[in-house]
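What follows is a single structure, written as structure tokens, with notes after it.
Left out: one protein chain. Kept in place: all the others.
Naming follows writing order (A and B), and every chain is counted from residue 1.
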Amino acid sequence: MSINKKLYRSGPYADLFSQGVQVGNGLYMAGQVGTDESGQAPDDLVQQMSLAYGHVKDVLSQFDANMDNIVDETWFVTDIDDCMAKVEELFSERQRLYGKAPEVSQTLVQVAGLVDPSFKIEIKCIAVIN
Amino acid sequence: MSINKKLYRSGPYADLFSQGVQVGNGLYMAGQVGTDESGQAPDDLVQQMSLAYGHVKDVLSQFDANMDNIVDETWFVTDIDDCMAKVEELFSERQRLYGKAPEVSQTLVQVAGLVDPSFKIEIKCIAVIN
Partner (left out) sequence: MSINKKLYRSGPYADLFSQGVQVGNGLYMAGQVGTDESGQAPDDLVQQMSLAYGHVKDVLSQFDANMDNIVDETWFVTDIDDCMAKVEELFSERQRLYGKAPEVSQTLVQVAGLVDPSFKIEIKCIAVIN
């Protein structure tokens, strides 16, 4: 039996995968990276994180959802030392983006690489929609 | 309170984990690697991807499901440069396996290693079943 999916496709890989897939009240999102409007990633990790959440917000908005709907985050970073050195700045900015203390579970690991060598963080979120 | 799980156990690690676990309409699947019938992985990444999706299909079929039921994929690869160099071939073959443009979210990261040094890709899927 087929299931009823709502899809949001966008960006250069729109034919390959969806940025978000909703079935019932579950919303699965593709990992988001810190690219700006030109498709480039700034050098700074905090800026990349901020831009990545911007993409997360964009995807959520396509499903009439916002960051309150996120329940789980996985952060894949390429330099955990850099990440921990900036942890206060990162989490302060993240809280600002959430508008409050985030109500999400989180897992943070260092990977060996992301799709482009300039990417320092990829954020994969799962959300629940009423 | 206990929950009602439907399990599919298979392969050399059948006692250690299930290839698929269904509760309600959610189906969680173990990461699948590109082994052939002899348990070996061919050298080519595209072939490994193809074989891995073959295992995904096998697991889905145990739950009367197929690739249309997949909502989310995480690809763990050991060489992202090799992966990106072959991205057109990979995604063309993947679309063939799906039978259409896949309706799934996707996250792709390079890990430092998989269970066997010959493995180049592991694909972890979440599916929803009606």
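Heads up, the rule we're going with is that contacts are C-beta pairs under 8 Å (C-beta built on N, C-alpha and C of every residue); 3 or more make two chains touch, one makes a residue touch a chain.
For clarity, every value in this text was computed on a predicted model and none was experimentally measured.
Enquirer: Under the stated touch rule, tell me which residues of subunit A contact the chain that is not displayed.
Expert: 25-26, 64, 68-69, 71-74, 78, 80-81, 84, 91, 94-95, 101-112, 126, 128-130
Enquirer: Which subunit B residues touch the hidden chain?
Expert: Where subunit B meets the chain not shown: residues 1-3, 5, 7, 15-21, 23-24, 26, 28-31, 76, 111-115, 122, 124.
Assume only the chains that are shown with their structure count from here on.
Enquirer: Just how far, in Å, is the C-alpha centre of subunit B from the one of subunit A?
Expert: Centre separation, subunit A to subunit B: 22 Å.
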